[in-house]
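The other protein chains are all here in position, but one chain of the complex has been omitted.
Chains here go by letter, A and B, matching the order in which they are written, and residues are numbered from 1 within each.
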Amino acid sequence: MKRINGSGTLWRNRWGDRGGYMVEEAKKTFYEEYEVFSKRTSTTPMQYQFSLLAPNDDMALMMAQENFMRREPVADIWVVKRSNIRKVTVEERDMLQRLDNKDYRTAKGYGYLKKKWRHYEQQMIDEKEILSWGGDQRNDGK
Amino acid sequence: MSVLEKGLSEEEQLSKFMAKIEAGEKIEADDWMPEDYRTALIKLISMHGISEIMGALPEKEWVPKAPSLKRKLGIMAKVQDEMGHGQMLLRVTEDLLKPYGKTREDLMQDLFKGDLKFHNVFHMATKSWADAGMVGWLVDGAAIITQTNMLNASYGPYARALKRICSEEVFHAQHGEAIIMALTEGTVEQKLMIQECLNRWWDSLLMFFGPASKQTTGSSKQDITMKYRIRTKTNEELRQIFFTKYIPRILSLGLTIPDETIHFDQEKQEWIYQQPDWNEFKEIIKGNGPKSQERLDLRRTSYETNKWVRDALAK
């Protein structure tokens, strides 16, 4: 495989230890790689299952459930051709690091408000309180 | 094949790698890894995977013959799982083979050429319905012991596949036990059938764990797999666990172990037993077992007969 600098189709990193832009040699085979995702119930998030080989999308879908979810309920399935996934390359993994100085972005950085609300004889509205509003409790004015 | 991280020498990469696995972190398919780690994994997991695929065949002999509707369903599901385990393990291998440009097709061809070996137990003949139970109970029992030994393997994709596999093995063991108990609690003929079966399988079960050291057969990959934290226990330690777990259960069902010398030595804290013929083991692994060539032929015939299907959809 040849490396092209700057332009060309994005080379979907085949085994990830090289980054950069390359031209993929697209020769389709019976053994195309698919990643399989599924949802257990309608309320649970998509979860990664495993990968399989199949000649095309429809076949991959026909095989996915029985290969990886034979013994569990399934509410939905995604099959994704691996070459369509833009993964973080090993070199790019450095971009995932960040400093631990982002309190301003979390509730942790505003903890002092609790004390201040107490001063105003009110309770702070925290995460627990907010998430409890989702229920169907009645507003009794208190 | 491995590409160095910017500015790091091979030695620095290696020490980073070792520090990572020693800290219990997982290596992923895309990560840098030493060449001998990759080759050891490929050897181990390809053999494990293809053994599942080949291992489906001896049990499969009894799938169409299973003696009740319930057993027909159970054994179909069980053999299906073996194929499914093979699928996952071959996928893990295929990703490791990427740098060499090899695919599943190459793995199958390696198998047919005799370059890719499969477990000794799957070279053996099956003779009666009891074999279907024996494979599920003791062969899978032995497999569970070797596989759980690698559940914390440093290679993440293998560890994750094993986790899925081991949870299904629980069903396999129970499927096997159900068949075995029906026979040991059955007619005189059924009891004889299961005892004869155990007699035939005993040596193969001992061999399943591999030789105690490379002195026994001239080669062993246990050293490198332990160094790289792929496994933690030696072949002999695993065999001893197998004895401890299964000998009392075998005896409790009224079966006799075909080794008069076997006993637990309290002082040494280990089982003393008659060694199987390790030369025979070497021959079996080489493809000279009782059913080696027939099973390969079965796999080859079906693979080649269906080639047109794969060709048809490869576009």
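Going forward, contacts are C-beta pairs under 8 Å (C-beta built on N, C-alpha and C of every residue); 3 or more make two chains touch, one makes a residue touch a chain.
The rule is short, and it goes like this: contacts and distances are computed from a predicted model.
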Per UniProt, the name of the complex member that is left out, chosen from "NADH-quinone oxidoreductase subunit E-like", "ABC-2 type transport system ATP-binding protein", "Phenylacetate-CoA oxygenase subunit PaaI" or "Gluconate 2-dehydrogenase alpha chain": "Phenylacetate-CoA oxygenase subunit PaaI"
Visible contact partners (per top-of-document touch definition) of the missing chain: A, B
Residue in contact with the excluded chain [from B:72, B:160 or B:249]: B:72
Contact partner of the left-out chain, one of B:80, B:109 or B:293: B:80
Absent chain, residues of chain B that touch it: 53, 56-57, 60-73, 76-77, 79-80, 83-84, 86-87, 90, 104, 129, 179, 182-183, 185-187, 189-190, 294, 297-298, 301-302, 305-306, 308-313, 315
Touching residues on chain A - with respect to the absent chain: 30, 52-56, 58-59, 62-63, 65-67, 70
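Here, only the chains that are shown with their structure count from here on.
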Where chain A and chain B are represented by their mean Cα positions, the distance between them in whole Å: 34
Parts of chain A lying in touch with chain B, wherever the complex brings them together: 13-18, 28-31, 50-53, 55-56, 59, 67, 70-71, 87, 89-91
Complex contact set, residues of chain B against chain A: 2-3, 5-6, 29-32, 80, 84, 87-88, 91, 94-95, 98-99, 103-105, 161, 164, 168, 310-311, 313-315
